[in-house]
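The structure is given below, and queries will be raised subsequently.
Yeah, one chain of the complex is gone here, protein chain that is, but the others are all in their spots.
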Amino acid sequence: MIRTIVWGENIHEHLNETVGRIYPDGMHTTIAEALRRDEAIAASTATLQEPEHGLPAHRLDETDVLIWWGHRDHGAVSDEVVEQIARRVYEGMGLIVLHSGHFCKPFKRLMGTPCALRWREAGERERIWTVNPGHPIASGIPDNFVLENEEMYGEFFSVPEPLETVFISWFAGGEVFRSGLTWRRGAGNIFYFRPGHETYPTFHDATVQKVIRNAVHWACNPQPAPIQCHEAPNVPVDSAPEPISERGPKLHQAGEAGYR
Amino acid sequence: MIRTIVWGENIHEHLNETVGRIYPDGMHTTIAEALRRDEAIAASTATLQEPEHGLPAHRLDETDVLIWWGHRDHGAVSDEVVEQIARRVYEGMGLIVLHSGHFCKPFKRLMGTPCALRWREAGERERIWTVNPGHPIASGIPDNFVLENEEMYGEFFSVPEPLETVFISWFAGGEVFRSGLTWRRGAGNIFYFRPGHETYPTFHDATVQKVIRNAVHWACNPQPAPIQCHEAPNVPVDSAPEPISERGPKLHQAGEAGYR
Amino acid sequence: MIRTIVWGENIHEHLNETVGRIYPDGMHTTIAEALRRDEAIAASTATLQEPEHGLPAHRLDETDVLIWWGHRDHGAVSDEVVEQIARRVYEGMGLIVLHSGHFCKPFKRLMGTPCALRWREAGERERIWTVNPGHPIASGIPDNFVLENEEMYGEFFSVPEPLETVFISWFAGGEVFRSGLTWRRGAGNIFYFRPGHETYPTFHDATVQKVIRNAVHWACNPQPAPIQCHEAPNVPVDSAPEPISERGPKLHQAGEAGYR
Partner (left out) sequence: MIRTIVWGENIHEHLNETVGRIYPDGMHTTIAEALRRDEAIAASTATLQEPEHGLPAHRLDETDVLIWWGHRDHGAVSDEVVEQIARRVYEGMGLIVLHSGHFCKPFKRLMGTPCALRWREAGERERIWTVNPGHPIASGIPDNFVLENEEMYGEFFSVPEPLETVFISWFAGGEVFRSGLTWRRGAGNIFYFRPGHETYPTFHDATVQKVIRNAVHWACNPQPAPIQCHEAPNVPVDSAPEPISERGPKLHQAGEAGYR
């Protein structure tokens, strides 16, 4: 079983009547139910309002893939939780960031870039094209599919050049957007997926749900143990893989830790 | 002229007799002099001890390429200056990070990863191989060259997969390291170059100097104006590139800024 | 001066009245004239009908960037010339492939993939978006520009994942296409640029011309000498960079060439 957490900001569902009607139990619940249609996925949820936003370190340590949707209050996410998420991604936890999550703290932290874009909320038609049909995330997805009402996101999307581009969106209003992008950071697989404005029923769409299930499978890294990627260990001369003798001047004493 | 700043931490030159003897005017001065041997490069310096570490925003705004060497006191660099550097990189300022700078704040901020590695200070032989001989940074560099005494850095180097790998180091003690790596972040070109431990005369080496000069040319982005990459502008319906009509429910009022 | 050859198939200009009227001296001539507006570029032309298609090895050896437009008779290009082009690209000659050139022999040879796509000739609107505004090829290009009448090319474009994606096209008929893609092969920079159907005046468009001029500058690799990338030289034991002794059984005799 792939252990997932669907994290929802869980604000607009309560403040906005339209959102509340489309997602009466919260967007995170709708997404988690969509994941459970795959017997290999165990889906739980967490929200901003819980202690540590429902993401204490011990829970993250037992999570294979974290899915993130946030929009109104990115700033309310604590920096400590962000660092724990980043640590777990380096160790191999997958991260799937949805729609307005492009501006969430964990994504900006891991990308190292502004993650900005242009946008328009006009309920216009979005047509999503598969530009990497052999990628596991595109498995079973048609060459293109339509979301009749979506918010527009347009380029330039200021993220690092991805490992691979999987989807590109066409908008009725004339823009395009790289809608499905992958990166690896440490042992962690990261996928950004564009659709999902809260005033439209996007997460009830069967194709959108299938993309997210595919992404969970792709993002899950079954490596048996966390990799060593945080520390900068000293390798003493007498432990060098090949025998060498120490030469020349030194800055550090034997066994000393490096500067950070 | 390519306007560069060579930033030096400027500590060990004063604390450690060996370092002070090799770099009596500071490592930053030696590197800047090496850059000035290229008539197309204008090299200035800045150090940790100056106000704003010598990097006020207005100076960064008139800088094409920033070169960074730091080691002992990465934590002393102010977060405000780090954010200004990151902003300028997105806008097109090149960044060249040398040796122990792998752990400096601006590099970790832009990579989004731990940037850790293993190390050994034994004055051992480093042999640097060119694995991308057509890359501009390798122009005029032989297929391999030797630094007789260097600190060892070994993999795993926890950075994002680079755009291109230019150099790989062989160490007498048995390790290897990806010693020349490139990334683009926004409009900014970033190059990490491994050699340069302060107790050895690495920055007096002619080949090392040539690599850094090549990297300055490569990193300089002559784009006439800063790109728009920080903000997420709204595109009103009546400004859409293709005519569309507004449909469906809305979250935002016309002209409202998005959430961050 | 960057020495360029604009290669034109030079067929439809003579067979099709529309094409002949738009490009009375051939498309290659129009493109070459556009390049000459940049004082740093020296532009010559070559066509399919010339001996060796105007591309004898000695001429390629003195060429920095080759620009290719072909459509009707890709198969007429000789395999010997294709191999000479590939050799020069590995050695550092830039290659810019335009529009229907996606199916030309040199491009398929260098990509190693089918380079297929879907298409429609309906004179529809193409809107080209810059998705990598800091890339040198996008220098001075607006965030998007329109070609009012173009042939549609749609994904999946079966090429290798590029080094960077620079432009993406939006079509009125609903498709998207990765319209500006870069690769490096050996020391050679390769750029594919989508627009340029022969029945429309695309190569008279000022923005299209600027993109091609930018691409010539980007593709030009000023490396002083061809890199060694074709041969697999034996390194005899007594020439090993580090001293070693020969051990164990051998297949090859000393000085023998490897198998190919």
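By letter and in written order, the chains are A, B and C; residue numbering begins at 1 in each of them.
By our rule, a residue touches a chain if its C-beta (ideal position, glycine included) is under 8 Å from a C-beta of that chain, and two chains touch if they have at least 3 such contacts.
This is a predicted model, so every value here is computed, not measured.
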Residue, one of C:A138, C:M152, C:L181 or C:V216, that touches the chain absent here
C:M152
Among the options A:G20, A:P133, A:P201 or A:G248, the absent chain makes contact with A:P133
Hidden-chain contact residue, picked from the options C:S100, C:N144, C:T165 or C:N214
C:S100
Tell me which of C:Y23, C:W69 or C:Y200 is the one touching the absent chain.
C:Y200
By the contact definition given up top, give the residues of chain A that touch the hidden chain.
92, 127, 132-136, 139-140, 143-144, 163-164, 172, 184, 186-188, 221-224, 227-229, 241-242
Residues from chain C at the interface with the omitted partner, ascending
12, 16, 18-19, 71-75, 86, 90, 100, 103, 109-114, 116-124, 149, 152, 154, 156, 158, 160-161, 163, 172-175, 183-186, 197-200, 227-237, 240-242, 244-252, 258-260
Positions on chain B where the hidden chain makes contact
127, 129-133, 143-144, 154-157, 161, 164-165, 168-171, 174-176, 178
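What we mean here is this: only the chains that are shown with their structure count from here on.
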Indicate the whole-number Å distance between the mean C-alpha point of chain A and the mean C-alpha point of chain B.
27
Just curious, how far off is chain C from chain B if you go by their C-alpha centres, in Å?
31
Which residues belonging to chain C are in contact with no fewer than two other chains?
127, 133, 143-144, 164
